[in-house]
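Structure first, commentary second.
Note that one protein chain of the assembly has been removed; the remaining protein chains are unaltered in position.
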């Protein structure tokens, strides 16, 4: 049973949904040592989020941005937390809907994702800045 | 500390929300060996999802389907990813909202769910086909 934990920082990304599977895998070669286990990715922010979805067609990620903007609009009259910009409170709600954590099975040293699954960093602010992630891999090495 | 991992395939289910707790438990007798730990269920798809909710009244699962169809409608004018059918892009969004992974505590060899909690397979496509799940149980056996 091994435990590997590290914090990584992703440079600022534009508002929207971004595929980050390669960045996670390349920064965490210890994954290769785990026969059966998990990697967790945890984002230490409340206005950006993580999810797993389609990894091939970029229009899927554009449609995510469009739909989340409709489902969680800016400038709703009932928002009280509005002094940090019109994108701020919707970003908190979007982040809660998608979540801040992913736990992905590892099998024979590789992420056990489906063919079409990729990891998204969902940036809900107009100018969110760099985002910090805690990555933890654990499992059996035998 | 033990780690058990296996992939199981569920036969095609109709569009909607389905209770699958019995299928998970019956296919994973190794759960019984774990004193304190977890089982993770991970679905390797981007247009079906997993969640935990009410396990008794089937109308709850019908209302889930009705509400998700309203919250994430088909044929929105802003969808660009629309060449795989009108159910495709909404399926991706619904899957991201509910998530692809459940981590359930195990206590004394059993799922530590509440009385009314059951595992749902949420099929968001009209014809999604069989769905593959990675199930991993781990924890202390002593």
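Think of it as A and B in the order they're written, each chain with its own count starting at 1.
Just so it is clear, a residue touches a chain if its C-beta (ideal position, glycine included) is under 8 Å from a C-beta of that chain, and two chains touch if they have at least 3 such contacts.
Remember, predicted model here, so these are calculated numbers, not experimental data.
Of the listed residues B:19, B:52 or B:76, the one in contact with the hidden chain in the full complex is B:52.
The missing chain, though absent from the display, is touched by one residue of B:22, B:85, B:105 or B:130; that residue is B:105.
Although one chain is not displayed, its contacts with chain A can still be listed: residues 1, 3, 5, 40, 42-46, 71-72, 76, 78-81, 89, 92-93, 95-97, 99-101, 103, 132, 134, 136, 138. Take chain B: the residues that touch the chain left off the picture are 1, 36-38, 51-54, 57, 59-60, 62-64, 66-67, 70-71, 97-99, 102-105, 107, 112-117, 120, 139-140.
In this section, only the chains that are shown with their structure count from here on.
Taking the mean of the C-alpha atoms as each chain's centre, chain A and chain B sit 20 Å apart.
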